[in-house]
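Take a look at the structure below.
A single protein chain has been omitted from the complex, and every remaining protein chain is retained in its original position.
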Amino acid sequence: MSRVRRRVLFFVPVGIAMAAVLAWGLVGLPSFGLPHSDYARYFAQHATGQRHTTNVVAAIVFDYRGWDTMGEELIMVSGVMGTALLLRSTRGEEHRAARDPVTSELLTWLRPGMIPLVLLLGLWTISYGYITPGGGFQGGVIGAGAALLTWLAGSYQRYQVLTPDPLVDAAEGGGAFVYLAVGLAGLAAGGTYLHNLIPLGTTGDLASGGTIAVLNAATGLAVAAGLVLIFHEFLEDYTETVPDVAAEER
Amino acid sequence: MTTALLVVVLTAVGVLGVCVVLTHDPLRQTVVNGFFGLSLVIFFVVLQAPDVAISELVVSTVAYPLVLLATVYRTGKGTRDPQRKRRAPSDSEAGR
Partner (left out) sequence: MSVFPYLVAGVLFIAGLYGVVSSRNYIHLAVCLTVMQSSTYVALITVGYLTNGQAPITKGAKPGKPLVDPVVQSLTLTDVVVSVAVLALVLSLALRAYRTHGTLDPDEMREMRG
């Protein structure tokens, strides 16, 4: 009997027990589509009035439950750090020139317009995050996508030049640091941690929401830099497998 | 109307999720996972969660495929190809 089969046989009773507990737990949840807790109703009614942001979700992410988001952001930073540590330490010392001769003609043709457009889309998603759907988390990923596009449409060398490791490392740490610092500033101003101490501005304006805007931008920076770092580590590994066309032709 | 749409989307989410698990070849799994992500995006839109939909959309189009594909290619397309599998250990030993 193979190991996998043994594991699956073990899974059957455990899975059934787990499904039973899961079903028991899920049955206790509020029925689909019914009015929910007072906590949610409070935010839905008062968030815009209290924080001057029209995106209620952003107000919760960066203000009411900003503490949770800080935890999430630190998970992100430590995940990125772990990835970099694991992949950097085992990579061979000899630094071969990255080879990536294969590029799609369509992408090369689209390059001049695509990269700035995607970058702009990322910045736009971040900056309007607390007014319309979007925000630092989503815009950060789009921004990292723009960096990735330079690799897809250009070359790996160009991608490396545009996103030098020290700069990206600094952006990653800087984004997380600003988040922590804004929290401490609230404490220093006599409020609670992450207290919203900047004037709230006019509802629906780009300059609104107080610290929500700052934290939103800091998160966007940290997420974009973190993903670029992850991509960088994985691409460094990937380019080792690309067949060396130039050497074969020689 | 919304109920019918919801049933269709939820069924798609469930079926595609199971498909992702049952696809054993990592390269194919990456593609199926993309469809699963898309079904989740539609589910979030139908349930009035635009922020989450954008989040899932960018993650499943940009981030997941890149990390997965890079790993799949680095490891010689997973362990499906038996010839590749036998050759790989000696490769890594020679490298050290």
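First chain written, first letter: the chains are A and B, and each begins at residue 1.
We adopt the following convention: a contact is a pair of C-beta atoms (placed from the backbone, for glycine too) under 8 Å apart; a residue touches a chain by one contact, two chains touch by 3 or more.
None of these values were measured; they are calculated from a predicted model.
Trainee: Give the residue, chosen from A:Pro133, A:Gly154 or A:Gly209, that touches the chain omitted from the document.
Mentor: A:Pro133
Trainee: Could you pull out which residues of subunit A are in touch with the chain that's been left out?
Mentor: Considering the whole complex, subunit A reaches the absent chain at 2-4, 7-8, 10-11, 15, 18-19, 22-23, 26-27, 29-37, 39-40, 43-44, 47-48, 54-57, 59-61, 65, 68-69, 72, 75-76, 79-80, 82-83, 86-87, 90, 131-133, 135, 137-138, 140-141, 204, 223, 226-227, 230, 233-234, 237.
Trainee: For review purposes, identify every residue of subunit B that touches the missing chain, sorted by number.
Mentor: Residues 3, 6-7, 10-11, 13-14, 17-18, 20-22, 24, 26, 29-30, 33, 36, 40, 43-44, 47-52, 55-56, 59, 63-64, 67-68, 71-72, 74-75, 78-79, 85, 88-93 of subunit B touch the chain that is not shown.
Methods note: only the chains that are shown with their structure count from here on.
Trainee: How far is the middle of subunit A from the middle of subunit B, if each middle is the mean of its Cα atoms, in Å?
Mentor: Comparing mean C-alpha positions, subunit B is 18 Å from subunit A.
Trainee: How about subunit B: which of its residues touch subunit A in the complex?
Mentor: The contact residues of subunit B facing subunit A are 50-51, 53-55, 58-59, 61-63, 66-67, 69-71, 73-74, 76, 95.
Trainee: What part of subunit A is in contact with subunit B in the complex they form?
Mentor: Answer in residue numbers: 55, 57-58, 92, 125, 133-135, 137-138, 141-142, 144-145, 148, 227, 230-231, 234-235, 237-238, 240-241.
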